[in-house]
Structures are given as C-alpha cells and as structure tokens.
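Only one protein chain is missing; all other protein chains are in place.
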Amino acid sequence: MKQKVVLAFSGGLDTSFCVPYLINKRNLEVHTVIVNTGGFSDQELKGIEERSKILGALSHTTIDAVNDYYEKGIRYLIFGNILKNNTYPLSVSSERFFQALSVLEHVKKIGAEYVAHGSTGAGNDQVRFDLVFEVLAPDVKIIAPIRELGLSRQEEIDYLKSNGFNFSWEKSKYSINQGLWGTSVGGVETLKSSGILPEEAYPSQVSDHGVERIKIGFEKGEPVSLNGEKMSPVNVIRTLHKWASRFGIGRDVHVGDTIIGTKGRVAFEAPAPLILVKAHHLLEKHVLTKQQLYWKDQLSNWYGQLMHEAQYLEPVMRNIETFLDDTQQFVTGEVDVELRPYHFSVLACSTDYDLMNPVFGEYGEVNKSFTGQDVIGFTKVISNPLKIYYTIHK
Amino acid sequence: MKQKVVLAFSGGLDTSFCVPYLINKRNLEVHTVIVNTGGFSDQELKGIEERSKILGALSHTTIDAVNDYYEKGIRYLIFGNILKNNTYPLSVSSERFFQALSVLEHVKKIGAEYVAHGSTGAGNDQVRFDLVFEVLAPDVKIIAPIRELGLSRQEEIDYLKSNGFNFSWEKSKYSINQGLWGTSVGGVETLKSSGILPEEAYPSQVSDHGVERIKIGFEKGEPVSLNGEKMSPVNVIRTLHKWASRFGIGRDVHVGDTIIGTKGRVAFEAPAPLILVKAHHLLEKHVLTKQQLYWKDQLSNWYGQLMHEAQYLEPVMRNIETFLDDTQQFVTGEVDVELRPYHFSVLACSTDYDLMNPVFGEYGEVNKSFTGQDVIGFTKVISNPLKIYYTIHK
Amino acid sequence: MKQKVVLAFSGGLDTSFCVPYLINKRNLEVHTVIVNTGGFSDQELKGIEERSKILGALSHTTIDAVNDYYEKGIRYLIFGNILKNNTYPLSVSSERFFQALSVLEHVKKIGAEYVAHGSTGAGNDQVRFDLVFEVLAPDVKIIAPIRELGLSRQEEIDYLKSNGFNFSWEKSKYSINQGLWGTSVGGVETLKSSGILPEEAYPSQVSDHGVERIKIGFEKGEPVSLNGEKMSPVNVIRTLHKWASRFGIGRDVHVGDTIIGTKGRVAFEAPAPLILVKAHHLLEKHVLTKQQLYWKDQLSNWYGQLMHEAQYLEPVMRNIETFLDDTQQFVTGEVDVELRPYHFSVLACSTDYDLMNPVFGEYGEVNKSFTGQDVIGFTKVISNPLKIYYTIHK
Partner (left out) sequence: MKQKVVLAFSGGLDTSFCVPYLINKRNLEVHTVIVNTGGFSDQELKGIEERSKILGALSHTTIDAVNDYYEKGIRYLIFGNILKNNTYPLSVSSERFFQALSVLEHVKKIGAEYVAHGSTGAGNDQVRFDLVFEVLAPDVKIIAPIRELGLSRQEEIDYLKSNGFNFSWEKSKYSINQGLWGTSVGGVETLKSSGILPEEAYPSQVSDHGVERIKIGFEKGEPVSLNGEKMSPVNVIRTLHKWASRFGIGRDVHVGDTIIGTKGRVAFEAPAPLILVKAHHLLEKHVLTKQQLYWKDQLSNWYGQLMHEAQYLEPVMRNIETFLDDTQQFVTGEVDVELRPYHFSVLACSTDYDLMNPVFGEYGEVNKSFTGQDVIGFTKVISNPLKIYYTIHK
C-alpha cells in the first residue's frame, strides 16, 4: 500500500508540478489541500479543486481558516498596532502559520506519513512551513520538491507536459499573494533597491477621486462597526478593504530582514490593515496611560517580529497575547477617518473612557488638578538629578 | 540700581503684557530676547524688535539659533527617525530647549538676576523653560507672570491699555507655533478628542494637484541634496518644506501624554520632517543590520521622549547621540519620493552600502550563500527549543 | 463637632508627636492606625496601642495586611525575580503602598476628613503615602506635620514633654524598618558613600557556623514548601528567614535613585527574599524559554521600578501582573539551596517541566534532534547577514 502525502496546493505552477512528481517519482498517494485565509473567491477555490483532480490527486480538501486566522492572529496584530519596520502589516507572514497548521491537521486526520509544500530554497516560507511540522509533528516527513530539485520554470512546465498536462503557464508579470490582511506584490522592480513598481502592478486602481469620511467602531480593541453598522471584525476588514481600495489607499514597499538573513523587498497593498491599525492606535492614545502605551509597543513590536520569523508557537507569544488582551478592556469607541485618493487621515475619536477629559482641564489653557505653584515644585524636584549632575561636572 | 531681567519675548499678548508689568510692578530693568529657531521672517523679527522698544524694554536682542538647533537637535531626530507616538516629529517640543539655552546665555552675558517667560501654568513649556534655568543657573530667579497672576486675556489687554499701549489684539482663531521642524496648530477643535480642524486652519493650502518625483540625498545620515543639488541640511529642510507644502502634505494630529500628566492634543503641519524621517528610515533599512535597526529604534524612541519631556540635558542623551552618530557612517545614498495632494510615498533608494545586493542572491528567487539543504538544517536547529517545549507539554 | 483625622501611627517619636499636635494645634479628633506588613510582633503591637491611648487618640486600630501584601505585592516580586539595581528586593518600598491603602480604607470606614502621616520632606515615603491619597481620595486632606513644621528631634521631645508626655526617646544608633520582605538599616555610615556599617548594626548575628542544605518547593511560581513540608507562602518566608538569619545571610547595601531625584543609600538584611528570588529564578531557567525569560526580565524590572517609585496604582502594573501570572503555570518544582555563614548557593533543581531533558540530548555531548551537518547549515544561514555586511564593507 502506498504511503500518503498531504500537499499544500494552490494550483500554481510549482504546486501543480508537485502532484505528478509526488505520484510518479516518490510513489506516494497525493492528497491536496488548499487553506483559504481570505485570498480566494469561491470560484477560484473551485478551479483549484478541479485542477487537483485533473493532476491526479486522490482527494482535495478546501479549508476555510479565515476566522481562525482573525481570532488567533489578526486580532493581536490590531491590538498591537503592528506594522513591521513601521510599514508592513505582515500581510503574508502572518497567514503562513495558520495555513501550515490547517495542513497539519489534515495530515493527522488522514494519517499521512508525508507533508509537502511548494516553497523554494530562497525564501521565508520554507522555514515557516517546515518549522510548524518539525515542532508539532516531528514524525511526519517533509518534502519540498521545488527546493530539493532546484528546477527552472521551463523544466517544471516540460515535466508537466511530458505527463500530459498542457495548461497554459504564462508567467504573470507580478507575483501576487492575497489574503484577508492584505496583498503582496513582487516583480522585477522589487528585486533591486531602486526599482519602482508602476501603477498598474497594484491590484486596485483609483476609481474614486473625491473625499469620504467614515466612522470605525471598536469594542475592546476589535473593529465591530462601520459608519455605525455592526458587523463581524472579518466583515469590517472586508468592507473597509472595498471602500478604501477605490481610492488606491494602502500601498507601500516593505524592506526588511528575512528569516534566512538576507534583506528582502516587497510591495504591498493593504488598505484595511493600515487604516485599522492607525485608527485603533489613535483610540488607544486616548484611553491608555503613557506606561501602557510604552509597554504595549515594546511587546507588540516583538510579537510582530516573532510572528514574521515563524515563531508563532513560541510560548512567550501566548504570554504577550494575555498582556495585550488585558490592555484592551477599555479600547472601545469610534474613530473618524478620511479617505481620498492614495491617502487616509485618522481625524478624531470619541470614547467613554477618554483620559483627555475637559473635567480635568484643557491642555495649555487651564488645569484643575494643580496650580502653577505645584508645577514649580514639580519642576524643582524633577530637575534635581540634573542640577546635582551639572554642579558636580561644572 | 535696578536689577535686570531677561524676558523671552515673542511680541504676542502674553509677553507684551510682561514688559510693563516687570518694569512697573517688579521694578526691574527689562531686556527682551527673541530666539529664532526658524519660525520668523526678517520682517517679523523687525516688528518684534519695534514692539519691544515701544513697550519700554531697555534692550532687545535677536538670536538666530537655527544652526544650533539643527546641529544639536534636529540632526538626531533625523538619525533616530523620531516620530513621537509614531506620528509627531516633535516640531515644538524640540525647539524649546534651544530657545531656553539661548535666553540663558543672554542672561549670563548681561549679568541679569532674573529671567522671565510668558508660559501659563497649564502646559509643557513652563517646565521646559524652568528646568533649563534651574539646572544650569540655579542662582537666577525665574518669573513667569502669566502663570503667577492667572489673568484673563481681557485683563492683560486692559493692563496694557492702562499703561498706554493700545495695540489691536484680535485673537486669531488658531494658535500657531512655527519653527524649522514644523508648525503646530491649536484651536477649539483640538481641545476635545472629537474635534476636527477645518482645511483652512492649516498654514499651507493645496495649490498643486499633480504628481512630482524628487530625490533626496543623504550623507552619513544627514540630508545634503535635493534632486542632485547640494545644499546645507537646513536648506534641504526649508526647500523641501516649500515643495511639499504646495501639496498640503504633512498634516496630522498628535495626541500624547504631557509632562504634567494630562493628555494633550495638537494638530501640526510638518511636511519636511515627515518626508525626511521616512526617507532616512528607508535608507537605513538597506544599509543597517536588523540588530542595528532594533537598537536604534529603542534608543531613539527614548531620546525623543526625553527631549519631549524637557530632559535634553540628561547625560544619557549625549551617550545616545554617540551611539546614533556611530550608526550613521554608511547611511549615504539617494531616496526617491513621490509627492501628490496630501500624500507622499517613499519609493526606492540607491546606496553604495546596500546590504540587499543581488550578488548574494535575490530574495525568494535564488540564494548564493547557502543551499536548500542548509536551510533544512537551519530550520531543524531553530525549531529545537519549541520541539522540546511541545514534547514536554504534550 | 470636631473633624476626624486618621493618623498612620508607629509609636515612634515623629508619630507620637503628631497625636497631641493634631489634637491641640489642629483641633482634630485623632484616630490612630498601625498597619502590620510583617514587621511587628503581637507584643509590639500592644505597646503601640497603649501609647496611642496615653497620647490621647480617640481610637486605635491594628490592621493586619500581611496576606494582602503577599498576595498583591510580594508574589509578583518573586514571579519577577525582582532585585532593584540587581541588589535590593524592595523590602521597604514595596510595603508602603499596602500600608497607605489600609490607612485609606480606615479613613473611609470612619468617614474622616483628614489623613496624617509622619514623613519628613526629604524622603520617598511622603510621595508614596500622598500619592495613594491624592489618587484614590482626592477629597481627603493630607497633613504631614513633620514635613510642614520641620522641627528638630529635640523640639518634638520638648513639645511632648510640655504636653505631659515624658517617654524616654533615646535615639537608637540605627534606624530600622522591618517587614515581611526584609529589614532596612540606616545609620551615619549609610549617609555617605564610603561608610561601612559595623557587624552589630545588622539585626541578625551569625550563630551557626556550619553548612546546611535545604529544599524549597515552588508551585506555579509561589513558594509552598521547605524540606518537603507544605506551608503557606507567608510561612515559607518566615521560616526561611529564621533559618537563614542564623547564618547572617542576606545583607547588602542598596544605592539607588530616589523618587525625588537624589541618590540614596541604605543597608538591608533580607535573607528570605534573596534566597527565594534566586531559587525561583533558577527554576525558571529550566522551565521557561529564552524568549520568556527575556521578556519577564524586561517587564519585571519595570514593575519593580514603578513599585519603588510609588506607581503601584498605574494600570500597566495590572497588565504586567497578568503577563507574569501567565508565565508561572509551569514554574513548579524543588530547588536545592546551601546555607553557610554569610553565604548561600542555589545548587540545583528538579521539575517535571524541565526543558533541559536528556531525552533531547546532552549539551556538548550528544544531540538527538539534529546532526552536525544540520548545524553547519544553521551556521551558514545565521552567518549570512554578517557575510554580506563584511563583503560590502571589505
């Protein structure tokens, strides 16, 4: 009896190549899985399923991981206002773990001895996939045919043809990875530091040239409404994406250190993540203390980095999530945002837990908790260490 | 013989009130000083000088502190990519120290026994001024008449009138503070969390509706050219301000914790600071290692906070500056920026010290320093702590 | 009818002075309170009560806050391995908040309009007390007679005599503050940097010259047994104190920055806190990951600093406690400690959650999770950023 392999399958050239390869060359029973973290339409998912069958997989399974991805991942990216290098909402890096985990659950469900993925040997994703399998299922053997064989695109096409699969494989000019938390765009331009992507490389084009003001509602840190209409956080993200992408909002280029020690550069379009992070942050500036803001920043920055670097399973991540959860109990209110071509502004907010409350005074105008004389005493005391220092070092 | 007081004088209602008050009520010889950190034109400075004379000051001195402010302050704000709460370039808070220091030098020069400023008892500036005098000149006595007397606007006007000064004091709708590193805008709207400033409150209005691409050159971290034309950093800032403010770029609202423990909210327009910080940061992402970027962020964030909170004299600031200087030796190159109405994008860069160099491979495509097999070993080793953890806790 | 004041009363000269002063000069009805955080025996408490009556207080209340102090304070000092400046277990600074809180509860219970304490104007304690009252009961007025009047010791004695109180007030050579978490010792020697306290200044003297090995049991981070005998954490602390002080263990000198900006120096003897912190830390090194240890350190260090600086009420403290609690679920096991004159060593431990488990290999000897070849790959990948850096900068 043949041994089973579960292949993470997207229907692209690389993973399509893997199906006949795993059947013919590795003599395995191939079960394909596509994990949807928000990037595929029903129609696309159907097309992927059909292709899997044509290529000879014994079964194909579509797993909807969107809610899981939001609950266990995106939610904390919002709580933490996480933008890697102050820029990138981790659109791609945050979904890989949830995809790997879903694949692994399928591996266990059908009792497969092998798991396969289409990663090359030159990127982050191989590490993100392998690590989950290594840690949670050390007995399952990993196959990454593209990494192992180092074939060229043409060789893969030729192999598929020689096995009777004559799909058209025009290389799209840009490599796109779409998910609930944004879309990455790679092209020849992003391979060098000075390359500038043309307008048309981005998935959304500006169709609205006006100005629009919207209101985003948060409850305990989670986005729960748009313009007063309640909806699930996932739907807030999807609706906001639709609204903002008409304006071409949310494009930028991420340059950062990869897990494997090189610098990497990738463009992205992530209107909903960027707007939600900035709106959430504004609300926090009003309801959290300076100390809370400082430590949230520290822990969140690290959380984002560990997530980016395939360390979602690190137990400190659970400790940080506990901290973040605890900080969100009063992050409830509404934020005003303005959308216009290519740009959004987070304008203002209202919340019942506002620490900027005129009851206590108005900054620069009047203060009700202490007098000018108190501030003189305050300044004398806080200047004391420096007064001593400069007297000693005069 | 009368004792001398040096008054930090801007020609506004508060400091105008102080002149006759210090002369008549405190029986002092008043010497006014205006310290220009980039916010005043020659004509404005001349007007201030004239007003001082009319009000009866014995001398008036104009001090140009722009270069000092750049060299000892702004330079490090650029090196550190400092935006307080990820938003505010410290437009106002960074210049107060340099103003106080210049005032203090004048105090020492003329041997004054007193120093006076027009701060109220409800803001940060009183602390920023007092602290410098407390620390560096504990023997000089500080007078802050507005804080001490708590007079209303009308009472100040009446007092001036009763002393024969009938200037017109129409309260401008917005309180503006302009300097080399940006302009703050306060109004009734910024006193509450939900207030939104109208378009016309901002000093610059959109006059260019097109798109423009520019190149900013950096040398060891400092901005030294625009579109290839060499100029001093101060002139880069000024020219960039001119270019970008035609597009209405650089507006935002800062919400933060004041030195005196309240939340404060202020709008600002700071096109040159925001663009320079983002452009400088992009260049750093290409030439610094991940570790350098991490620790620069940590130290810079703190540097910005201490500067904001009147702690420029804290000796750790000098230690941090040494660190920052040391990181900038290869931050040399050119950055491409796109300007359009309300928005700018930092597009790309070129530098001789680029760590993202195709010689070593292209991210996700090919890697020349190690093989896929090496990455398998790498992943096995880095997954080891988690593998142990999940085996123990299974 | 007279207004009421609650006076925090220790029976020492300062607070004894306050009783007749508050009655006669401030015309208040005086209710004294002693809050025991572990430093007073029943007999001492009885003596304090009697003195209060003699001095004319209308009521005296003894509040036992030991358990509260442990549950809400010391527990987190253990979880966080907190030693300020790597030295001081916060023996005094951690108990002040709990004392102030108990006093405040009594103020509310009897509906007093005033609260009084015996702090001088030159130390941390005035801030620790005032801040709790300012924050939680802004309407209650604070009186600190010693700070207000600035009397000398002799003037206080004379005032007491003139009111008919002829206690003997020999100044003890050393000022001692004792509590559950250790004892501080101040003297003329600690007022200057070069002063060395003599042996006899310390409360415990060496009476055991041998060597003793003990076992401390922890459960979810809390100390729960000694040599296998289960007891409450408070009793572990007390018993351990008894055992270790026979050896003169736990003495050191803390030098640090006070809340009011001076440097302060104080000796202390805190055998149980030091041993528990070091033993707990050892256990954590075995059961927590490197990342958990790192972030626990960061947050705990800050937690200790905020507690020291009177900021126990800061909401971030609750967030940090949540984080710390979450890290302690597997900090369960037994630690071997050796006691000898002046010295203890934390020798070894055993725990069911040990991440140093021979199942996975023995460090330096053999490794079961990967091969030498895997480590070669690992090293190639981690050396990649530096290889690039040194090639570029060659």
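Every chain is named by a letter (A, B and C) in the order it is written, and numbering of its residues begins at 1.
Methods note: a residue touches a chain if its C-beta (ideal position, glycine included) is under 8 Å from a C-beta of that chain, and two chains touch if they have at least 3 such contacts.
All figures in this text were calculated on a predicted structure; none of them were measured in a lab.
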What shown chains does the left-out chain touch? A, B, C
Of the residues B:Ser194, B:Gln292, B:Ser350 or B:Thr371, which one touches the chain left out of the display? B:Gln292
Option touching the unshown chain, where B:Ile320, B:Leu339, B:Met356 or B:Val375 are the choices: B:Ile320
Absent-chain interface residues of chain C come out as 81, 85-86, 120-124, 126-127, 130-131, 134-136, 138, 144, 147-148, 150, 186, 191-196, 251-253, 255-258, 260-266, 281-282, 285-286, 289-290, 293, 297, 301, 311, 313-315, 336, 340-343, 345-351, 354-356, 358, 360-367, 369-372, 375-376, 378-380, 382-383, 386-387, 389-391
Which residues does chain A use to touch the chain missing from this display? 289-290, 330, 353-355, 357, 359-360, 369-371, 373-378, 380-382, 384-389, 391-393
Residues on chain B facing the left-out chain by the touch rule are 257, 260-262, 288-289, 291-292, 294-295, 298-299, 302, 306, 311, 314-316, 318-320, 322-323, 325-327, 381-385, 388
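We adopt the following convention: only the chains that are shown with their structure count from here on.
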Cα superposition of chain A on its sequence copy chain C - rotation in ° rounded to nearest 5: 180
Let me have the rounded angstrom distance from the C-alpha centre of chain A over to the C-alpha centre of chain B, please. 33
Multi-chain contacts only, two chains or more: what residues does chain A have there? 257, 260-262, 289, 311, 314-315, 382-383
